[in-house]
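Apart from one protein chain that is not included, each protein chain of the complex appears where it belongs.
Order of writing sets the labels: A, B and C. Residues in every chain begin at 1.
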Amino acid sequence: MIDLIYFSWIRERIGKSGESIETKSSTVFELIDELRQKDTRYFEVFSDLGSFRVAINQELASFDAPLIGAKEIAFFPPMTGG
Amino acid sequence: MIDLIYFSWIRERIGKSGESIETKSSTVFELIDELRQKDTRYFEVFSDLGSFRVAINQELASFDAPLIGAKEIAFFPPMTGG
Amino acid sequence: MYVSVQNEFFDFSAEVKKFSESLENVGALVTFTGIVRGQKSKTLDYMFIEHYPGMTEAQIKIIIEDSFKRWKINDALVIHRYGKLEPGEPIMMVATAAQHRKEAFEAAEFLMDYLKSRAPFWKKEVVNGKEHWVEAIAADETALSRWR
Partner (left out) sequence: MYVSVQNEFFDFSAEVKKFSESLENVGALVTFTGIVRGQKSKTLDYMFIEHYPGMTEAQIKIIIEDSFKRWKINDALVIHRYGKLEPGEPIMMVATAAQHRKEAFEAAEFLMDYLKSRAPFWKKEVVNGKEHWVEAIAADETALSRWR
């Protein structure tokens, strides 16, 4: 089981702050593809790879990062801190 | 009459913080030359043009600035504020 | 190093006083404070900041450790708020202490640039009752590139 966490408009559009899933995806990119196929909301949220970022176990990761050891994967828009 | 003011090591080496003089010099450079001839202390203080700055009426001036209208001329080393 | 991610209001002058009193042999102290602007044309009702608990503080510490490697600085402080913030309230602050001004300024700007685009915070503005998420601006990403 992997915990998915959503922030900002991703959380709002998917309609929940997170969920636990079973996946056979081996990279972030495969996981995104899997999520896209869940339903239209997911498809729309994850349609533009340039519009969001991903963190694995609370560290920024690239889309081709492997999911081995991933317990918590977060999806969020580019940060706007400071 | 023009008031000359000296700061920092220029004041210390000349041995006074200022003096009033009559001069026929028409530029800062001529005035420096005139001061150099007063005595050895002045000659040494003003020997290296790169070691000091000049202000006319409290504004930084170049060595070729004319003395017309000059009431107060200050000599000092490069500033070390901040 | 002092890092605080908090909802509570903070008094930046009191924080900088506390920070400065802990320092020794420091010649230069730089602070940056970000404040919620009460925009002129549009009327900002309030701002809301969401963050990623757990990741936020860890990420800020990594950024500060990185600044310690890049510049000879004595110490650094970061305070960043989340939750609801009214116009005029402090959002966050950075303070850096060094022997010389160049290092203190550069480290503070570096920390700011990284906090803007790498610390997991997301700002929402509520203007005339309508809310929208603040979009990341390209200039902030560009600002980061000078530290590579």
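Before moving on, here are some points about what is shown:
One rule holds for everything that comes next: contacts are C-beta pairs under 8 Å (C-beta built on N, C-alpha and C of every residue); 3 or more make two chains touch, one makes a residue touch a chain.
These numbers come from a predicted model, not from an experiment.
Although it is not drawn, the missing chain touches B, C when the whole complex is taken into account.
The omitted chain makes contact with just one of the residues C:5, C:104 or C:136: C:104. Considering C:29, C:49, C:119 or C:136, the position touching the chain not shown turns out to be C:29 (whole complex).
Those residues of chain B that touch the chain absent from the view are 5, 7-9, 55, 58-60, 74, 76-82.
In the full complex, the hidden chain is touched by chain C at residues 11-14, 16-17, 20, 24-40, 99, 101-102, 104-105, 108-109, 112, 143.
One rule holds in what follows: only the chains that are shown with their structure count from here on.
If the chains shown are joined wherever they touch, the resulting network has some other arrangement, not a path, ring, star or complete graph. Inter-chain contacts peak for the pair A-C, counting C-beta pairs in contact.
Chain centres here are Cα means. That of chain A falls 26 Å from that of chain C. Taking the mean of the C-alpha atoms as each chain's centre, chain A and chain B sit 71 Å apart. Contact of a single residue of chain B with at least two other chains is seen at no position.
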